[in-house]
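Submitted below is the structure of interest, expressed as structure tokens.
The complex appears here minus one protein chain, its other protein chains still in place.
For subunit A:
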Amino acid sequence: MKQNIFNRLLILLVLIGLLGSCKKDFLNRNPYTSLPPNLALGTEADLLVALRGAYAGLRNTDLFGRTVPVAGDLYPDNVYVSVKNSGRYIQFNTYNMVVSDGNVTGFWNAAYNTILRANNIINANVASSANVNQYKGEAYAIRALCYFYLVRYFAKPYTDDPTSPGVPIILSYDVTQQASRSSVGDVYNQIISDLTNAYNNMTKFTSSGQFSKYAARALQAKVYLYMANNANAKTAALDVINNSGFTVVNTSNFVSYWGSGAVRTDKLETLFEVSSDAINNNGYDGLANIYNQLGYGDLLCSDALTALYSTTDVRYTTWLSFGTRGGLPATFINKYKNVFGSADPDDTKIMRMSDVYLIAAEASLPSDETSARTYLNYVVSRRDPAFPGYTSTGVQLFNDIITERRKELAFEGDRYGDLSRLKLDINRSNNYPGIALTLPYSSFKRLFPIPQQELDANKNMVGNPGY
């Protein structure tokens, strides 16, 4: 009997033992068809694929895919929306902007989404190597690029007030962060710092579809120019001109250069562009489609800009053509020839050698007008064989440089930044709606509204006044 009770107690103990046994590791299983961050960014190879993901982020339709370059020409005075249109970007044409504007919200969200992708690469805990440094360098440049365009559109120019509210500086992944706006000066310092890191980390040139050492340096030159730091701008620009090995496109290869939608590996002209190709593109929402008459063709060249080109200028003959649209005479824009469906839809140019020369020219002022004219004419002589070259001085020389910037970088989204940093009013030709012919520098509409989504979700965010 005693034995029996002992047996029973033994059974009880075994069962209680069973109660405790379990598979704790079943409680901590990761997803199988997608990757958690520590695995996604754990090796050098991971960083490369993640880096491509960051570049893909730049191609978002509301970022460099279309909205940002369009805003740079449409919001000021280079292009206007035809009366016959697809309904896109009307608000940039009429200055009828609301705080919940879809394109502006998309721009903001896509920029910060891409910044987060870059942050994850920069902060990835992967042992340093030449490749890892290159990838992180490219990520620094991507981040700087996003901040540069954010601060351009959502904050006052550095040349006006570096202490005024800029945009939030986000350098790490934090789901619930409610960042407040850093000052414009702090944002610019961050950009310069990122580009210095990019320049120091990178050693390779792969193609114009990815950042390289001198692409970052070129961007830095432009950022210095926006800070009115001409000395540093010139130093950086000359570093690119003298050391990068890139060449400026000229009259003989101009047509073929602008006819191709592919990324370049020959170091001709393009330092960096956001790539679209046959497989990866924005479809009908690509940049070429909004300009080209084979696409939507909504955007037409303003009469004021058209008048700046001489008829012997290769840009005039290659980029512009004439006809009617919506019953009105129109100057069509042919800078982007490869619409969706082409073998390789056009990329968005971000930094070109011609821009670097023009930066060098402007940055040489006011002290060195001779160099300024040299760099300016270096570009101009490669556009219009009939033009003997600028000989102007003083304010006229400065204005000539700005005009050449407008002509050379037209339809690439550069014009608005120039007008802002120079604190100039926008005066539009009569192609635009009558209610939107001018936009003085003092107008609140010179800044895009901080999107309503951000104001709703971020209690530390302060909107731009007026909206």
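Keep in mind that, in the parts below, a contact is a pair of C-beta atoms (placed from the backbone, for glycine too) under 8 Å apart; a residue touches a chain by one contact, two chains touch by 3 or more; residues count from 1.
FYI, contacts and distances are computed from a predicted model.
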Protein name (UniProt record) of the chain left out of view, among "Homoserine O-acetyltransferase", "Branched-chain amino acid ABC transporter permease", "TonB-linked SusC/RagA family outer membrane protein" or "Rod shape-determining protein MreD": "TonB-linked SusC/RagA family outer membrane protein"
Contact residue for the chain not shown (choose from A:91, A:244, A:275 or A:464): A:275
For subunit A, the residues touching the chain missing from this view: 5, 8-9, 11-12, 15-16, 18-20, 22-24, 26-37, 40-41, 46, 49-50, 52-57, 105, 108-109, 112-117, 119-120, 167-168, 170, 174-179, 209, 263, 275, 277, 279-280, 451, 453-454, 456-458, 461
